[in-house]
Structure formats: structure tokens, C-alpha cells
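Heads up, one of the protein chains got dropped from this complex, but the rest are sitting where they should.
What follows is subunit A.
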Amino acid sequence: MEILLVIIIGLLYAAGIYMMLRRSLVKLIIGLILLGNGANLLIFLLGKIVKGKPPIIEETEKMLGELYADPVPQALILTAIVISFGLQAFAIILIKRAYKVVKTDDLDEMNATDEDL
């Protein structure tokens, strides 16, 4: 199963970078999101995936049992997801705003810093 996940990670990275290399701003954001997902999955995988053992302490116990999913990568990924949402939301609104002003989402036409803004 890990092998399949590894392939998916590679695919996500490749797709993300390919999209980031496009000239459209929207595609840039999509690429960023895909890349972020790939990174999350990478962290998740490296924390050793475990099936059906969430890091939640049993009602009767005081600590986790012997075999459990690693809580540290999960906490990291959770933070990453939330932060990337902040970034995405801001970026999406920024694209919209930029388009309103310069009437394009082509990065190549946004090169000049102070042309009839």
C-alpha cells in the first residue's frame, strides 16, 4: 500500500509543479494547493501509517496502547491544512482583485510594477 501512496505523492508533486509553471494565476494557486497536499501526504506516510488505530485513548485506559497511529505528524498536518487554507483564501481574493485592476490573470502581463494602475 505504501508503494501506491508513494506514487500518488510523486504524481501530486509533479502535477503541482507543472501547474505552478503555467502563466495563469488561477493555475498557480491550484498548483500550490496540489503541492501542499502532496507534502501533507508525504509527512503522513513518513510517520508510519497504521490502520484502524487512531491516537485516541480508550475510555478505561490512562494512556495509548502499544500500537497506535503517530499523533505528532497528524498534529503537524492539521496545522498545515489550516494555515494553507489561510493562504489560499487570501490568494484567491487577491487574484480576483488583481484581475479587477489589471484585467488579466496572465502573469507575463503583470510584470511591470507601475503601469496605469
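What we mean here is this: contacts are C-beta pairs under 8 Å (C-beta built on N, C-alpha and C of every residue); 3 or more make two chains touch, one makes a residue touch a chain; residues count from 1.
As a convention for this text, contacts and distances are computed from a predicted model.
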UniProt names the one chain left off this complex as which of "Iron-sulfur cluster assembly scaffold protein IscU", "Multicomponent Na+:H+ antiporter subunit A", "Electron transfer flavoprotein subunit beta/FixA family protein" or "Dihydroorotase"? "Multicomponent Na+:H+ antiporter subunit A"
Name, in rising order, the residues on subunit A that touch the hidden chain in the full complex. 1-24, 26-28, 30, 33-34, 37-38, 40-42, 44-57, 59, 61-64, 68-72, 74-75, 77-79, 81-90, 92-97, 99-100, 103-108, 111
